[in-house]
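For reference, the structure I am asking about is given below.
Missing here: one protein chain of the complex. Every other protein chain is in place.
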Amino acid sequence: MQWEPYLHKAQYYETDGMGIIHHSNYIRWFEEARVDFLAQIGMPFEQVEARGIVSPVIRVVCEYKTMARFGETVRIRVRVTGYTGAKLFLAYRVEDAATGALRCTGESSHCFLCGERPVSLRRAAPDYDAILRSLTLESGEEG
Amino acid sequence: MQWEPYLHKAQYYETDGMGIIHHSNYIRWFEEARVDFLAQIGMPFEQVEARGIVSPVIRVVCEYKTMARFGETVRIRVRVTGYTGAKLFLAYRVEDAATGALRCTGESSHCFLCGERPVSLRRAAPDYDAILRSLTLESGEEG
Amino acid sequence: MQWEPYLHKAQYYETDGMGIIHHSNYIRWFEEARVDFLAQIGMPFEQVEARGIVSPVIRVVCEYKTMARFGETVRIRVRVTGYTGAKLFLAYRVEDAATGALRCTGESSHCFLCGERPVSLRRAAPDYDAILRSLTLESGEEG
Partner (left out) sequence: MQWEPYLHKAQYYETDGMGIIHHSNYIRWFEEARVDFLAQIGMPFEQVEARGIVSPVIRVVCEYKTMARFGETVRIRVRVTGYTGAKLFLAYRVEDAATGALRCTGESSHCFLCGERPVSLRRAAPDYDAILRSLTLESGEEG
């Protein structure tokens, strides 16, 4: 199954003194794309939150390839690279939407908390568990 | 009485494509300086918050004079320009700490909420009311 | 003539500890909407910049009415409220796109620089001058 990539237009306030997008903003773009992706797969943020579940970032990586500039629209693809019930692993690919030029790739890892307590979605939310499990299989097949 | 000015070192991630500090950051610097000022006058954020009071910004103004640059330390002075029990008015002056060159001036207006409900500090926090009242008199005399 | 309002989806990284959008972000949203508006009226940023002209913000005001929250899409309308050749005055209106609830109103003032030198668009860019002049008349008629 193919999810819609997320589009972000690089803003002037995201530029830095080198005239390019400051590297910290890509971490924020990953979040934008992740929120969109989770909504697409049936786990919209408000709904997850309403069930008392949050999934903080426990690790993030970004590898910068070429520099995005103000005014450019980037296309961000998110996919599930791993899921254990207790942890979720996502990967990101950021490209210039016009040319396809690769801007950066990234990863984020997440745990799940209910209140302050770590939980497994297997018990806390079997429906979400099923969704993420199916996506992991899928991406395994792709690879 | 004279309060300690607040110092902020302009960061690289605060620059923009023009090679200067992006204008939106001064609004954030006002907040940094305000938090520091309120702590100095006896209204530290954590203490105010612990009593269930928040004071959201209801208006902000910034007049830009000259451009701060990366690496520069700015000195920010805050003073109370008005206080009515229900509303607080502050003014800001941002200078290059090294040369005294004026970077910008600004203002912020605040109301007070207890829960979601607007309150007057006269009733909700007579001690804070007394502090802000005394500072208003003082700044009136200065003017 | 009616310009397309600008849409911005409020991001999670734009929220603050009160669970609402941090007030400094509206200043950035004004910039997003301004860049879009200037492109619509025939003054796209890249083109203006390519002619060696920049128009820094010299004053910004924001009056906060109600609080935008994560996930909400806001609709931002920009209009020209004044223009003198040397200075441009814009006004902003930010509404919840779903309900029309007013989030905030704002203003920004701009000068024009060529290199580091203040210029009038009358001489520096008569075509832009004509555009802004016509919009000022228009908005006068509306009011």
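Each chain gets a letter, A, B and C, in the order it is written, and its residues are counted from 1.
The definition used in the following text is that a contact is a pair of C-beta atoms (placed from the backbone, for glycine too) under 8 Å apart; a residue touches a chain by one contact, two chains touch by 3 or more.
These numbers were taken from a predicted model, which means no experiment stands behind them.
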Given A:Lys9, A:Arg28 or A:Arg93, the residue that touches the chain left out of view is A:Arg28
Even though one chain is not shown, chain A touches it at residues 18, 23-25, 27-28, 31, 54, 56-64, 67
Chain C residues touching the chain left out here are 12-13, 15-17, 19-20, 22, 24, 70
Those residues of chain B that touch the unshown chain are 11-13, 28, 31-32, 35, 45-46, 70-71
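Following the convention adopted for this analysis, only the chains that are shown with their structure count from here on.
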Across the interface between the identical copies chain A and chain C, with over half of residue numbers shared counting as same and under half as different, the residues used are same
Centre-most chain by CA centroid is C
CA centroids of chain B and chain C: separation to the nearest Å works out as 25
Residue ranges of chain C touching at least 2 other chains are 28, 31
